[in-house]
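Written below as structure tokens is the structure these notes are about.
Excluded from the complex is one protein chain; the other protein chains are retained at their positions.
Letters A, B and C name the chains as they come in the text, with residue numbers starting at 1 for each one.
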Amino acid sequence: MSIKVLFFASLAEAAGTRELILEPASLTDLNSVFEKCAKERPLLESHRASVLFALNSEFARPDSPVRDGDEIAFFPPVSGG
Amino acid sequence: MSIKVLFFASLAEAAGTRELILEPASLTDLNSVFEKCAKERPLLESHRASVLFALNSEFARPDSPVRDGDEIAFFPPVSGG
Amino acid sequence: MFGLVREPIDIRKTAEDIRKPEDGAIVVFEGVVRNHSNDKPVRFLEYEAYEPMALKKIEEIGLRAKNEFDIRDISIVHRLGHMQIGECSAVIVVASAHRGAAFDACRFAIDTIKKIVPIWKKEFYEDGEVWIEGAH
Partner (left out) sequence: MFGLVREPIDIRKTAEDIRKPEDGAIVVFEGVVRNHSNDKPVRFLEYEAYEPMALKKIEEIGLRAKNEFDIRDISIVHRLGHMQIGECSAVIVVASAHRGAAFDACRFAIDTIKKIVPIWKKEFYEDGEVWIEGAH
């Protein structure tokens, strides 16, 4: 399966990229995707306590399952307005 | 002594005037001035329960004494904004 | 800036004039002439004021707003005379570093204007006209 992972703001800087395409071998959840990214991009580790997860443009819990074609986003607490 | 009396909004219509100069013979208070006006202009009577008094551009109680040269105003509850 | 005017209020200018680089929030209230009042169609309005006292009370409200809320500045302008439906009868602009105080001060100002500023509104209908009296 293939999923798109987006990073924003400080998470994009920590990841060194704004977008990844991952092709996990088996079913997984948002948290596992973050783990996988953080292993390859260790600067992401420091954001683990505050990172927010979105699944297909909606806030989602870390244990939300990921399906083929999903768009995942990792970002810090928002600061717009 | 000479005092100026102003009427506004529905009170001006009831009084049939916007301004009077009164020359009371003796010291008096706001309420007595209203009484005197209402005796000569009976349409003012119906406003007695709701009329507001101002003395020299400040809200004042009906028993506030009136002095020579004072500007008195009688008007209904305000409705600006 | 505190004022009573007889021409249309320039809302944008009122909001621009107050602005300084340290402000983070601007809250604007506009009172607008409605086309109805208690379900009755309104053709137009006239506002009358006891002008010297109205201006004094508006200034008082502005000073109280600056004393009681954490805002940097406030402008209050009320229009008098004839007004068409949709025209702005009054505008309040509050500038502040933070938004909560700006909302609170703006609301305090309009609520207090409606209680203590000697201005009266007359509504004109197809079949007559009525002076509106506020709550006593």
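The rule is simple: a contact is a pair of C-beta atoms (placed from the backbone, for glycine too) under 8 Å apart; a residue touches a chain by one contact, two chains touch by 3 or more.
What you see is a predicted model; the values in this text were computed from it and never measured.
Peer 1: For the full complex, can you list every visible chain touched by the one that's not shown?
Peer 2: A, C
Peer 1: May I ask which residue of A:2, A:17 or A:50 touches the chain that does not appear here?
Peer 2: Here the residue in touch with the unshown chain is A:50.
Peer 1: Which residue from C:30, C:46, C:60 or C:133 sits in contact with the chain not drawn here?
Peer 2: C:30
Peer 1: Where does subunit C touch the missing chain, residue by residue?
Peer 2: 11-12, 15, 19, 21-36, 85-86, 97, 99, 103, 106-107, 110
Peer 1: If the missing chain were put back, which residues of subunit A would it touch?
Peer 2: Given the touch definition above, subunit A has residues 6, 8-10, 13, 50, 52, 54, 57-59, 73, 75-81 touching the missing chain.
One rule holds in what follows: only the chains that are shown with their structure count from here on.
Peer 1: With centres defined as the mean C-alpha position, give me the subunit B-subunit C separation in Å.
Peer 2: 26
Peer 1: Taking the mean of the C-alpha atoms as each chain's centre, how many Å separate subunit A from subunit B?
Peer 2: 74
Peer 1: Taking each chain's centre as the mean position of its Cα atoms, how many Å separate subunit A from subunit C?
Peer 2: Averaging C-alpha atoms per chain gives centres 49 Å apart.
Peer 1: Quick check: what residues of subunit A touch more than one other chain, meaning two or more?
Peer 2: None at all.
Peer 1: Which residues belonging to subunit C are in contact with no fewer than two other chains?
Peer 2: In subunit C, no residue touches two or more other chains.
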